[in-house]
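For this view, one protein chain was removed and the others were kept in their places.
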Amino acid sequence: MSTGQSLSRKLALVLLLWVCAFTLPWTIQASLCVVLIIARYAVLPLRPITPRSAKAFSRFILYSIAVATFIILLNGLLIKEGAVAAKVFGIPLHKEGLLFGARTASRLLLLSFSILLFFVSTSLPDLIEHLQTKGLPPYLALVLLLTLHFLDQLPARIHQIFLAQQARGAPVDSGLLSRTKALFSILSPLVLSSIVESIERGTALELRGFLQRPQVARVIKRSESETDWLTISLILLALAVLIYRIVQWLIA
Amino acid sequence: MADRIVIQSFSLQYSATTPGVLSSVSLDIPSGTCCAILGPTGAGKSSLLQCLAGTMQRHHPESVASGTIQIGERLFEALPSHVLFPSVGYALQDPHVQISGVRDTVFGEILFTLENTGEVPDEPAAVILPLLRKLGIDHLADRKPTSLSGGETQRVALATILVAQPPVLLLDEPTTAMDLAAQEKLRGILRGMKQSTTIVLTDTQLDFALGICDQIVVLEQGKVLFDGTPAAFLRRLDEFHTSLPLENWLPLRQQILRLLDQPSRLGSRLALTLGLK
Partner (left out) sequence: MSIELRNVSFSYAGDRPVLRDVSFSAEQGGFLLIIGQNGVGKSTLLKLLNGILKPTSGQVLVNGVNTATQPTSRLAKEICVTFQNPADQIFASTIRAEVEFGPRNLRRKNVDQLVDDALVLCGLDALASHHPYDLPSAQRKLLTVASAIASGAPYLAFDEPSAGLSQIERSVFEGLLTALKKEDRGMIVVSHDLALLLPYATAVLILARGEMIYYGNAEVVTQQDGLIRKAGLRLPLPYRLEKLFGK
């Protein structure tokens, strides 16, 4: 499977999952979340591409489950409708509230898991390349690449600037008010130097012929020229779910 | 393969109302040679390189230029309207900025240039690996381009330009923050390239240029103060002490000139050291 095919399939999968997040019952949404967590380990194209992103994804799952639990409990507490489903430390949680919380939480989880899994398992430069073959203008691709690079270098940059200002006596290790004042002395060089550097980076890319880059630079492999049935099936499935839901709503 | 560069009475202003950046500059750089353009900050060196690379008009559309620029067979009235890569390769001053980060390996980063030009060979390794070997960085082929040291980054940045085999190579102050050993390595690489590439480099000091360049040009406030051989430049050294940091050279001047004028073994060694042969 070529990179282009893999990307198309993953994008179609995200589309399908997002349609499900707005159309299917919360129980199915929650099950799909579990399937995604399993897929992150089991399905090769969905595995995180760097150890850093794998760690970030795992951490995100844990935090999201905690937040989801909080949302469910809070709604059960505040929406006092229906029978009392359970009691926590003597405080009643109502069924309708819990269900409302479950619906909200499962939707949020499915939306965020699907998009995050896409980004941790995809090389973003490859994505931009793929979008260019599908017609993304080179100038826009240039902007996206520069943004990506900025984000990638951001932690290291902030650290360097922090050290430089600390060495001039900036109050970075004292009280909250002082640290807030020092924040400007860290953000300002970050913004200023990033603007200047982005201009130079853009020039450097231009000087390597980036803007004259041919639309289809790579030799198209045999498998890519075959019809990608999986991508088409996923898109059709998404449409089918949407239509089914609309019909259900019209009948009801 | 290398191209000759001829600049005739070239003048440049960033806009019609701003003072001139370059004033009636005329240069003839023969093909396959190295020309060093020396001068203080603000002399117009980078602006001249930007005109040769084709970025001046693009980035400063209000700029006004007169005169002609000829690179190889192509003649431009005033400014080229578009970037001339791969006919003209331009290595910017900061090599970190040249690494796009679009690919995960040094090999991929260099291949990226060939993809841009649409000239990807059937066997990219057959083109890229020999180039890496020539620059002494073949052991870095699988490394992440953004994780290299300063000297390694410089050579990778050079490779990303050289892979397209430009007939003209422009280098903007290539020795900034380079220690002298690294400078010598770079000199060796450039010496090896001269036959196939015309090299134009800028610098604020004399030291790197001697030993590599065939032609020295001194630029100050947009005007050419000197255009000639390194030997001729050394004879007139004291005329340029306000434009260039020559405090270490001037005391040696008399001895250098005496040795160069008299045929002797020491004189030959000196000429060799200074690259005047």
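Per-chain residue numbering starts at 1, and chain names A and B are given in the order in which the chains are listed.
Throughout what follows, a residue touches a chain if its C-beta (ideal position, glycine included) is under 8 Å from a C-beta of that chain, and two chains touch if they have at least 3 such contacts.
Keep in mind the model is a prediction, meaning the values are calculated, not measured.
Interchain touches from the omitted chain, evaluated on the whole complex, reach A, B. Touching the chain that is not shown, out of B:Glu77, B:Asp142 or B:Asp207: B:Asp207 (per the contact rule at the top). From the options A:Thr50, A:Ser193, A:Ser233 or A:Gln248, the residue with contact to the chain not on display is A:Ser193. Residue B:Arg269 is the one among B:His59, B:Arg74 or B:Arg269 that touches the chain not shown.
By the touch rule set out above, chain A reaches the unshown chain at residues 160-161, 163-174, 184-189, 192-193, 196-197. In the full complex, chain B touches the omitted chain through residues 39-42, 149-151, 173, 176-184, 204, 207, 210-211, 242-245, 248-249, 252, 255-256, 259, 266, 269-270, 273-274.
FYI, only the chains that are shown with their structure count from here on.
Of all the residues in chain B, the ones that touch chain A in their complex are 53, 55, 58-59, 83, 85-86, 89-90, 92, 94, 97-98, 100-104, 112-113, 115-118, 120, 146, 160-161, 164. Interface residues of chain A, counted against chain B in their complex, comprise 123, 125, 145, 148-149, 152-153, 197, 200-201, 203-214, 217-219.
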